[in-house]
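A single protein chain has been omitted from the complex, and every remaining protein chain is retained in its original position.
Chain naming follows the written order as A and B, and within any one chain the residues start at number 1.
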Amino acid sequence: MSEEKVLIKDKGSVRLILLNRPRKKNAVDIEMYSMIGKAIATADSDINIKVIVLSGTGSMFSSGNDLNNFGTALSSGQSLDQVAEQGRIMLQDFVRTIVLCSKILIAAVNGDGVGIMFTLLPLFDLVFCVHGAKFNAPFSRLGQTPEGCSTFTFPRIFGTSRATEILMLGDKVGVDEAKDQGIISQVLEPENLLQYALKVAENLTMLQQTSILETKRLTGWDKQTLLKVNDEECRVLKERWQSPECLEAVTKFLTEKINSKL
Amino acid sequence: MSEEKVLIKDKGSVRLILLNRPRKKNAVDIEMYSMIGKAIATADSDINIKVIVLSGTGSMFSSGNDLNNFGTALSSGQSLDQVAEQGRIMLQDFVRTIVLCSKILIAAVNGDGVGIMFTLLPLFDLVFCVHGAKFNAPFSRLGQTPEGCSTFTFPRIFGTSRATEILMLGDKVGVDEAKDQGIISQVLEPENLLQYALKVAENLTMLQQTSILETKRLTGWDKQTLLKVNDEECRVLKERWQSPECLEAVTKFLTEKINSKL
Partner (left out) sequence: MSEEKVLIKDKGSVRLILLNRPRKKNAVDIEMYSMIGKAIATADSDINIKVIVLSGTGSMFSSGNDLNNFGTALSSGQSLDQVAEQGRIMLQDFVRTIVLCSKILIAAVNGDGVGIMFTLLPLFDLVFCVHGAKFNAPFSRLGQTPEGCSTFTFPRIFGTSRATEILMLGDKVGVDEAKDQGIISQVLEPENLLQYALKVAENLTMLQQTSILETKRLTGWDKQTLLKVNDEECRVLKERWQSPECLEAVTKFLTEKINSKL
């Protein structure tokens, strides 16, 4: 079980989902998207699960979308259009599952987060993070566009100007800025993070559940908009993935990565 | 007049509404909801009144909804459904009156605020507060759900994660955090608060009124959404009030309160 790329552990009525690919900086490959999405969706429909906690093993939360996903899919002999369409559906479903989840979602961010694993943090009900963590979303460098509903949430959270710096210029965001702006509500020492998140999760399970679930439902005034945002972001990303510029940028990135290891 | 639970004083074109039940921590009972709502509504339709200031006597702003409201109504022989429906209408009308008020509403928060008297602060045009004040919304502990449009306003003001801590976990919010996040714009010494609020009110009455009223009207882009939010929050609360869990939590709270006085 400990060799799974995603660990799923239920304790009482709390489901813990752990990104467990530390040697690859918890980069999310196709299989992991599916595993995480399924773990959230099944928890959502399981009356025994009340709270879901997402975290990672190792010192990094996640380096985001595994760029090898492209290569792996393409080398299987499918057309670029097929690969891009599969990627679109996979990402759209993944984000959709998070937006639609009716149970309480807690992110226990155990280190730096990149791309999708940064942009979707505002979709969680509670986000706790370790001191010193940094986030960035290097979309434009790779010829891509933002996802995770960040084109909607980030300008509202950071203001338009700072959101542009983050989403277009790829500026890094420190945990303190993320807390000041309201993405993260608690910053903790690494050794206390998961324990704290699980304690809060347990506290939530002991509160009157209809009250908790109705409060979550009531705060979801943007849910329909977020679904629309997600659809449109994924539609545009599919186009980007098929563009020569994106393919060139991704190929260059992967080549540099390979060369740096030689 | 000074024994009234709500004092209403007109001075020039400013209406001052004072919660005046300090021995009960300015808890709002059924009669007070009606008095405050009526004082705001009649000011709104009175061409001689231009600004409305709400504050409280004593060292606390308000402990929120008087939980004895339930017991009082039930002991009158009405059914639980009737009592819950009356509560729903009362709360819905109260918040609706504030959302729809076309005159400038100033809250001069003279101390701690709990529940509804915390959650509705974002609906005021100006909120001034004394140093050291704390706020909390212990809904889930009582098997209830948030009101005052806070399921809409709080995630936008505090960010989703912090809003969850406040609305679900019952976390306290200090005046400095409330100011940083934009609910409160000025923090003052207790001895200066009301004087300052009345001075600002007076200044507003001396500005060109069509300009002021049109500015207020123009900034109300969320008004229709807020009315919908209020309706839905009150509909859910009525259900909660009729649930065994809520009745149990409220009974337990009241019993503890009685015992602590023995």
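Keep in mind that, in the parts below, a residue touches a chain if its C-beta (ideal position, glycine included) is under 8 Å from a C-beta of that chain, and two chains touch if they have at least 3 such contacts.
None of the values given here were measured: they were computed from a predicted structure.
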{"item": "Selected from A:Lys5, A:Lys24 or A:Arg156 as touching the chain missing from the view", "value": "A:Arg156"}
{"item": "Absent-chain contact - pick from B:Val200, B:Val236 or B:Ala249", "value": "B:Val200"}
{"item": "Among B:Leu67, B:Leu167, B:Ile183 or B:Leu198, residue touching the chain not depicted", "value": "B:Ile183"}
{"item": "Positions on chain B contacted by the hidden chain, ascending", "value": "104, 122-128, 156-157, 181-185, 200, 203-204, 207-208, 210-212, 214-216, 218-219, 221"}
{"item": "Touch residues of chain A, complete complex, unshown partner", "value": "139-141, 143-146, 151-152, 154-156, 158-165, 167-169, 181, 225, 229, 232-233, 236, 239-240, 243, 245-246, 249"}
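In this section, only the chains that are shown with their structure count from here on.
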{"item": "Chain A and chain B: spacing of chain centres that average the CA atoms, whole Å", "value": "37"}
